[in-house]
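There's a structure below that I have some questions on.
Of the protein chains in this complex, one is absent; all others appear in place.
Presenting chain A:
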């Protein structure tokens, strides 16, 4: 199993073969996670630190569980409450971390590019758990795995991504991943929530749900952040729900077997109808959460293998010198 990346900072640096490798291994971990004994020793002896500079319960729990099932020593650092408030810079944080000898570092940060910056300064494998509006690679991978399992393939599908594309790292990572795997991507949302020149990313853009959903195999809804609902980007919550909220009536326009996805946490009645979200025939939202743990296990396993190889090479060089 070949995986030549020191970090998982985004989907952008990955080749389609890397994505397939990750998903194949994640499939195995998904099977393990359904067994009674859910433990392996892939990360035994290694230390995993979760640093969240931005609040997250779900993603952090998913990474924590993934690390524990692989046998790592997992530590959570809630950074939004600690040293950055005291004026410590990201570089200082990296120096402090290096002294603790972590092996895997899981980072979420409110600013685009911050995880890349940290990765340059620490001597361990870094996983991006979301940086600003840039990327959220494990979310895109878990979405890909969910789609592949539901649809039996991850190519030549028509996928609609709906909602606040402009502020969404989930959307960016998904657009990149689904594009690399040769799918048709349609973005649906109000023009105020579309990034500039997004049409140059090889996607089709719609501001009408009915038109955008026509015949798609996958409907991916995005969360609309509370702070965007105040009239700055959209007139009101109820107008948004009326025009862009997903309900059974709008879903009729998608393919009859289209699946419905949402990265969570959901705003029921804002971007998605509550009943539809719970409809097991259409919604794969629960599977997404399950695949999240499996994908994160796969990513950490592959990065740890690579880390061991690198360290062995370094110590060989040390011996020869």
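Everything that follows uses one rule, which is that contacts are C-beta pairs under 8 Å (C-beta built on N, C-alpha and C of every residue); 3 or more make two chains touch, one makes a residue touch a chain; residues count from 1.
Just so we're on the same page, contacts and distances are computed from a predicted model.
K.L.:
Which of the following names does UniProt give to the chain that is not shown: "1,2-phenylacetyl-CoA epoxidase subunit A", "NADH dehydrogenase subunit L", "Metal ABC transporter permease" or "Dihydroorotase"?
P.N.:
For the chain not displayed, UniProt's protein name is "Dihydroorotase".
K.L.:
Among A:114, A:129, A:209 or A:224, single out the residue that touches the unshown chain.
P.N.:
Only one of A:114, A:129, A:209 or A:224 touches the chain omitted from view, namely A:114.
K.L.:
When the complex is taken as a whole, what residues of chain A touch the one chain not shown?
P.N.:
Touching the chain left out of view, chain A contributes residues 12, 89-91, 109, 111-114, 116-117, 131-135, 169, 172, 195-198, 200-201.
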